[in-house]
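Attaching a single structure in structure tokens format; questions to follow.
A single protein chain has been omitted; all remaining protein chains appear in their positions.
This part shows subunit A:
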């Protein structure tokens, strides 16, 4: 919530100080706190804009950002535009604190309704380091990162990261990012080099990926993000133990992959974790085989809708759908897998679908869905504080995974062999990107060969079904 301090200067006309302390949502229809002043009618123009505290940030980007202010015609407009500029400066990722000061202009060139706007900025230090923990698909990592914000003065970033996971895997990545804030669609270009280690004990293999990723992110509307990516990588697949299924063993060895990917995300939710309302749809398509030893087409659609039923009681429906079409050389690592605390609850990780010697070999087509009813904790302990990080929920999941060797008619029949599970549990928000869930699950329908996990199940991750 923002506050607008209006300080009427005694005797002087139009003098005032307006200061934003927090990001203000002035687009809202909310009424401003008293005393209210009608600002719309006051004619004003901006004579001059100062930006204090710039040292290595280049003038042209700042100038481009603040130019908008000179188009203001009345006082309200000035405030709104100043706020927009503030947000734009903030999103450049170059500054730590941004203060805005609006004053009447003085000096020989001052016009009668003239104003001066001053932005007080503090640049981020040249190098920022940090140690933090992250959670990904059921793995916790300790991350050591070094960031160099605003390297060349136009918002360019260098980011290096080294992480060790609790499953003793180690990864590193070095990424260079260049934003183009003043061009249409606000593209952001990212190049990264990475090495990623993953272990999949449920399938009995280990991956070592080394590669390059080029990514262009752009927005076609404020809520629609596109990512266009090219990824080239060398993937070393090795088996985890001597008892690994022979089918998994057959797919080991180094492989090279070169793929183009397009991901479009439309996110209308009010919050990424525990949203009250809104929908999110993500569609990703991948074409692999521009060079390299593996060629396939892969599409995946994820959707989620939230409907508030009463205060803090939210009904959520989510669904996922994926199709993989193999041209040549597609191995287990590219397959879809289903089951586990973040997808089909009540099944072991990768527990649904084809198995070979108790090791999941994945499928080439799947669908999965979930319905949830989120409520605050019963009796609302810690309401307004810690308790707000928790939700209790009831859920039902259903899904299906079809193996690769079946014919198209078999695909249809195996896609109708639905697995269903229901349950209830408690979810905990971890920051704004991840959550943890502890659920009691009851698998209702499973197929032969599936590995179910009835009872308590703990899941940590960024995306849940």
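The rule we apply is simple: a residue touches a chain if its C-beta (ideal position, glycine included) is under 8 Å from a C-beta of that chain, and two chains touch if they have at least 3 such contacts; residues count from 1.
Going forward, contacts and distances are computed from a predicted model.
The listed choices are "DNA repair protein RAD51 homolog 3", "serine C-palmitoyltransferase", "Ubiquitin-related modifier 1" or "Metaxin-2"; the UniProt protein name belonging to the chain that is not shown reads "Metaxin-2". Although one chain is not drawn, the whole complex shows that of A:254, A:381 or A:431 it is A:254 that touches it. Per the touch definition above, the residue from A:80, A:143 or A:234 contacting the chain not shown is A:234. On the side of subunit A, the interface with the absent chain consists of residues 234, 237-239, 242, 246, 249-250, 252-256, 291-293, 357, using the contact rule stated above.
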